[in-house]
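Note that one protein chain of the assembly has been removed; the remaining protein chains are unaltered in position.
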Amino acid sequence: MADYPQSLQAKLIRFGIYAVLVLMALWYLAPLYVMLSTSFKTLDEIRAGNLLSLPGTFSLDAWSAAWSSACTGVECGGMKRYFANSLTMMIPAVLISTLVGAFNGYILSMWRFKGSDMFFMALLIGTFLPFQVVILPMAQVLGWLELENSTGRLVLVHVIYGLQFTTLFFRNYYVTVPGELVKAARIDGAGFFRIFFKILLPISVPTIMVCLIWQTTQIWNDYLFGVVFSSGEGQPMTVALNNLVNTSTGVKQYNVDMAAAIIAALPTLLVYMVGGKYFVRGLTAGAVKG
Amino acid sequence: MGALSIRNVKKSFGNTHILKGIDLEIEKGQFLILVGPSGCGKSTLLNMIAGLDDITSGEIAIGDRVVNKLSPKDRDIAMVFQSYALYPNMTVRKNIAFGLDIRKVPKPEQEEIIARVAKTLQIEHLLDRKPLQLSGGQRQRVAMGRALARNPTLFLFDEPLSNLDAKLRVEMRSEIKLLHQRLGTTIVYVTHDQIEAMTLGDRIAVMKDGEVRQFGSPQQIYDAPADLYVAGFIGSPSMNFIPVQLREEDGHAVVDLDNGRAVQAVKLSPISDSQRAFVGKQVVLGIRPEQLTDPESAHSERGNLQTLQATVAITEPTGPDTLVTVTFNGIKTVARCHPRAAGAPGQQVELTLDPTKALLFDPVSEKRLA
Partner (left out) sequence: MTASRQGAPGFSISRLADVILPKLVLAPTVLACLVGFYVFIGWTAWLSFTESRLLPRYEWAGFVQYVELFGNERWWGAMQNLGIFGGLFILVSMALGLLMAVLLDQKIRFEGAIRTLYLYPMALSFIVTGTAWKWILNPGLGLEKMAHDWGFTGVTFDWIINPDFAIYTVVIAGVWQSSGFVMALFLAGLRGVDDSIIKAAQMDGASLPTIYTRIIIPSLRPVFLSAFMILAHIAVKSFDLVMALTGGGPGFATDLPSIFMYQHGFTRGQLGLGAASAMMMLFTACAVVMPLLYSELRRERRG
C-alpha cells in the first residue's frame, strides 16, 4: 500500500485499526484466561468472584483432582489414565499415517500409472465426507476383526481416515519437485526405495513437519471416533473430559473442569506454539486443494 | 550394426499417437540431434531410448542389444537434463559418486573416476559444494560430470542448454562440441534450437508431429530440405517462401517475381522431371535470405546470378550485415545485404539471386520438388 500522509484522519484510522485488532485479540484470549484463572480458584472464590477476577490463593487442588481423582462417570481416577490413552493412541497413528502418506504422495507424483490419478481424486473426495456415514459399518468390521483393545481400534481408524490428508500433503509437495530428479536417479541405477529414502525424504522435512503437526492435532482433538470406537478405561482424553464435565454427581466442580480442559488442551497448544507456521501451512494447503 | 538403432518405433496413448513410426540409425561416435518444436515427440523418443518410457511397438537397440525390456540402469547410458537434476541434499562429489556406489564400484576406483572427470570439466574446486551453491553453468558441468563418470555407450542430452542465458549457452555449446571430439562418445541430443542442431550434430533428425521429416547431415538439411517445414525450420532468419507460377524455357524452370512495379522473369536451374509436372501451376519458391543479396557481396559457384530490382520496405542492421525487407508477389521477402548496400526504406535496391540455391515446393504436399 502506498504511504499515506500522516494527517489527523489517517492517524485516527490507524488507531481505530489497532483498537479493533486488540479487541479481537482480547476476545480470543479471554476464554484461555478464564480457564486458567478458574482452575486456580477454590469453589468459594468462584462463587464469590466472577469470570475475570484473579484467583486469590492460586490453589493447585483442582489440578491434582483433575489429574488423579476426578470422577468421569463410574471411574474416579482423574484424567491421567485417559491422557496416557490418548498418547499411546496418537503416537503410532501419527507416525504410521505420516509414513504411509509420504510413500503414497511419492507414488502419486513420481510413479504414476494407469488409474493412479483417478484414485487420487477418489481419495480427495473422501475429505468432504461427514464421518457419520462410515462409523456404523466400521463398528461392525472392528467387531468382526475381534479387535477389542480400544487403543488398537482407534489407531486403525485414525490411520485409515488420516491417510487422505497425509497423502494430500506429500503429493502436493512432491509434484513441485522436478520429475527429472527421479529420472536421473533411475538412470544412475537407483530403485523405488532407494530414490525415496536417499533423495526425496531428505528434502521433505517441512512437509513432514506439517504432516506430523496436523495429524497430531487432528488425532488428539478428535471426539467422534473416540466416543464411538472406544469404551471405558480405553477412552481418549477428549471423551474423558466431556464425561467429567457433563456428569453431575453432586456439586459441580468448575475449577476441576477447567483444569481438566487445560490438561486436554496443553499438548496441542504446545505443538501449535512450537510449530505454528507448519500448522498454518497445513491448514492453507488443505484449503487450497479445493 | 550401429551404436544406436531405432526401428519403426511407435508410441501411443489410447487414440493419441505421439510417435508414428521412427527409423533412425547412427554409428559409434556420432552426434545425433533430435530437433523440432514442442510437442513433436523428441523428448518422448529420448525417454524411450533411456528406458524411462515404454515403447508401444518397434525396437530400440543400443550396440547390438535390443533394449526394449531393459530398465534404464541396464542400458549402459547416461543422461543430462535441462534442469540438471542434481541431487539437492548431496555434495557434487556425492552426486557423481551416487551411481558408482549403486554399481558397487570400489572406493579407490571411484576416487580416480571423480578426479578424472572433475579435471576434464574443470569442476575440481566445486567437489565439496552443494548444488544450491552453484551457478547455472557450474551445475550443468556437474551434470555432465555425473554422466561422464559412468563411461556409458550412449550419452543422452535433453535440452541441456535451454536454462542458460544466451552467452553461457554459446560457451557451453562449444565445450560440448570439444568434449565430443576429444572423447569420441556417441551422443543423442534433443533441442528445439536449430543453431545448436546445426553446429553440434553429425546427423540431424528434424521432427514434427511424431514423425521424422528429414534425417541427414547439417549441410544436407540446409541445402536440400525435404519439405516446407524443414526448410523453414533450419536457418535464421528463415527461408523466404514466395508463391509463383512455374514456367519452362529452354529446359530451365522459370518463375515470375512481381516487385510491385514490374514483373521480372527469373531463370532457375535446369528443370527436373518432378518439377515439369507442375509447369503452368502454382508452386512455392524457397530462397534463403543469405542467397538474396547485393551484387558485390554475392558469390556463386556457377556465376549464373539473376538480378532483381525491388523497393525497400524496412532495413534491420545486425552488425555484420543488414536485413532488407522487400516485397515479391505480395509476400514480405528478406534479403541479407552488406550494410553499405542496403539502402533506405522507399529506395530501390538491386538484389542478386543464386538460382542454384533456389528451391521449388509443391504447395499442397509441401514436399520439395527435387
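By letter and in written order, the chains are A and B; residue numbering begins at 1 in each of them.
One rule holds for everything that comes next: contacts are C-beta pairs under 8 Å (C-beta built on N, C-alpha and C of every residue); 3 or more make two chains touch, one makes a residue touch a chain.
Quick caveat, the model's predicted, so the values are computed rather than measured.
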Selected residue (touches chain absent from view) among A:12, A:76, A:122 or A:205: A:122
Option touching the unshown chain, where A:62, A:93 or A:107 are the choices: A:107
Residue numbers in subunit B that touch the chain omitted from display: 51, 63, 65-71, 73-74, 76, 103, 105, 109, 150-153
Sites on subunit A contacted by the missing partner chain, in the whole complex: 1-2, 4, 14, 17-18, 20-21, 24-25, 27-32, 34-35, 38, 46-47, 49-53, 100, 103-104, 107-108, 111, 113, 116, 119, 122-123, 125-126, 128-140, 159-161, 163-164, 167, 186, 189, 191-193, 217, 220-224, 227-228, 238, 241-242, 245-246, 254, 257-258, 261, 264-265, 268-269, 271-272, 276, 279-280, 283-284, 286-288, 290
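Note that in this section only the chains that are shown with their structure count from here on.
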Approximate Å spacing (C-alpha centroids) for the pair subunit A, subunit B: 57
Residues of subunit B defined as touching subunit A within the complex: 47, 50, 52, 71-73, 77-79, 81-83, 85-89, 98-99, 102-103, 146, 150, 158
Subunit B-facing residues of subunit A, complex: 178, 180-181, 183-190, 194, 198-199, 202-203
